[in-house]
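Have a look at the structure that comes next, please.
For this view, one protein chain was removed and the others were kept in their places.
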Amino acid sequence: MIAAPSPSVATLRKEFGEAIERHVVSCGDTIVYASRERVHDVLAWLKETPGEDYSYLTDITAVDYRDPERALEVVWQIRAIDRPADMRVKVAIPTGEPLEVPTVWDLWRGANWLEREVFDMFGVLFIGHPDLRRILMWETYAEGFPLRKSFPLRGHFSRSEQTRQALAGQPESHYSLEELSIADEYQNLPADVRERLKQGKRGFVE
Amino acid sequence: MSTRTVDVALGTSGLDARGRPITVPLGVQLQDTGEFEVPGHFDEAFGAEHMLINIGPQHPATHGVLRLVLELDGETVRRCIPHIGYLHSGFEKLGEYRQYNQIVPLTDRTDYLSPMANNVCLAMAVEKLMDLQITERCTVLRVIACEMSRIISHLVWLGTTGIDLGAFTPFLWAFQERERIYDLQEAWTGARLTTSLTRVGGLMADIPDGWEAGLRDFCNTFPKTLAEIDSMFTKNSIWCGRTQGVGAINAEDAINSSLTGPMLRASGVPFDMRKDRPYLGYETYDFDVPVGEHGDIYDRYLVRMEEMRQATRILEQALARLKPGPINVDDPRVILPPKSRAMSDMEAMIFHFKQVMEGVKPPAGEAYLGIENPKGELGYYFVSDGTAKPVRWRIRPPSFLNLSALPRLCEGALLSDVIAINASVDIVMGEIDR
Partner (left out) sequence: MGLSEIEPGAAGSPVVSAVSPNFMTTSLDFLANWARTGSLWPMPFGTACCAIEFMATAASRYDISRFGMERMSFSPRQADVLICAGRLPFKLAPVIRRVWDQMPQPKWSISMGACASSGGIFDNYAMVQGIDTIIPVDVYVPGCPPRPEGLLYGVMLLMKKIRGESFTDDFLRREQTIGANGLYLPPDRIDELSEPFGNSVSQTRST
């Protein structure tokens, strides 16, 4: 197993200095911890600098550890297409701090759905994302963020309550606001839903 | 040939300045009443309203429970908004409550069209975490499993895409070939579809007697069926008319949208995990990777057809180099000792007990492993804290990223093209929604 870090680490440290908090090599993979404020610049630099050219976004995810004191980490996996180089960049968000990181949608279009999923499963907000809403659960899902360690395996509510909420599904929760802005569908919504939407409520399950 | 790169305008942002989702009211706020008036969406030139069409989630042509909401101007798609999550089963959450070997059956059910390849990816990811070297025979058998999975996955794609575009017969031919692979899978693992082939450090069982002859027979006869299907499609004017120039994406956008697998290669990017990040000894096999040029549906079809031929080629080579030997690594902390020894030898009994009761324990750390699944790069990312159950199991699904490019592929296409484009992306909802 390779124990040496990727050569990009040294160049990153030279460029960003303190913003690179530390780096780790685990099972041959290089992991770089960046500060939340500069992580977008770090990723942009890795993508655009000739010689680095990490032009492919492999994955965005998050890790919530079992130890409640430990920080929640948001993970970006990037890759260079033209040479065998992979990199993992992480931001550790300590407990108590707001779960927000900048989006990388402006750098990679593939980040769109990946960030939506991290938001859906962990509740991490991606500042600047054009359309941050739930993707795997329905939009008005009220139980919480499933992949957090504080969320029990079978969910918070009882099965009958989960069934009731699933079957209830207000009409506007089946369409995104973007879709409702298209003509016709608005007319077909029930009157009380239209009232609610006119008042600016997105319609959460009560 | 021309390709259009379209910036997808994703509608209302729904976020306030701090990036929090806000209660966005519809339309324009009227000054006096404070209520909101909803504008209709008018096309200036013709004064016609656009239609909102819902396809799915229950629909024969969506290849699973996918829901597409289309904004149509007549027959032309202005916007396509996919909704997923209708098959979200909580795999990643479930993985945190299972020992590593207990996760193997879960992997069958994510990409259920190529189960053995997922099993292999999982075992390899945990072996990377533990820095375990598997045996020679296990390596070759895993290559055989991966290539068999590639063939059956592409056959499903071929059959269902044919149906979507109106050709029913190749579906039956493709499924008949799949049945032959299913027979081989069943003889090896006991199950047709949910194979659970691998274990950490080895396989669940060695191939039975006569199995190699069965696979050799398949390799000899499969190219003929493939040629038959090829003769039905490749030079067929209907097929060419419906697939050439449709749903194209260029190489730069394909990379930026994180497309993967045949979608990426059809757009002209010669990236294949087997060649660029080799694993399981793929660098020692003699095979070609088809790369397309235009990135349209026709190129994706050609790429997948050729991949099936190359997979047959790899299978023949793997069969030739299969030598007798152990399939499991000789490490009692990882592989269960034989039952006879566990019943007679104290040490073996203790190892057996610890493995069954506690499970395999990798050291604390994390590892990401990607392999070239039929649909693209499947990646498993494990974070371990030294216990028998992972802290985090992340499945990086290829179809998820491929499908996220669907809006930009469909924009400007006709409604029937949407079905064809959706078919060409080759999605499996089990993997997308997990």
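Letters A and B mark the chains as written, and numbering starts fresh at 1 in each.
We adopt the following convention: a residue touches a chain if its C-beta (ideal position, glycine included) is under 8 Å from a C-beta of that chain, and two chains touch if they have at least 3 such contacts.
Treat the numbers as computed from the prediction; the structure is a model and nothing was measured.
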Among shown chains, those touching the left-out chain: A, B
Sole contact to the chain not displayed, among A:D53, A:E100 or A:E143: A:E143
Touching the absent chain when the full complex is considered, from B:R109, B:R216 or B:R321: B:R109
Contact footprint on subunit A, counting only the chain that is left out: 66, 136-138, 143, 146, 151-155, 158-169
For subunit B, residues in touch with the removed chain: 57-60, 64-65, 85-90, 93-94, 96-98, 105-106, 108-109, 112-113, 156, 171-172, 175-176, 178-179, 182, 192-194, 387, 389, 429-430, 433
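Keep in mind that, in the parts below, only the chains that are shown with their structure count from here on.
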Where subunit A and subunit B are represented by their mean Cα positions, the distance between them in whole Å: 21
Subunit A - residues contacting subunit B, complex: 1, 26-29, 31, 55-59, 61, 63-66, 75, 77, 81, 84, 86, 88, 100, 108-114, 117, 121, 125-138, 146-147, 151, 153, 175-186, 197-202
Residues of subunit B defined as touching subunit A within the complex: 8, 10-15, 18-21, 23-27, 35-36, 38, 40-42, 49-52, 69, 71, 79, 81, 84-85, 88, 90, 92-94, 97, 128-129, 131, 253, 255-259, 269, 271, 276-277, 365-368, 370, 377, 379, 381, 383, 385, 391-392, 394, 396, 400-401, 403-405, 408, 433-434
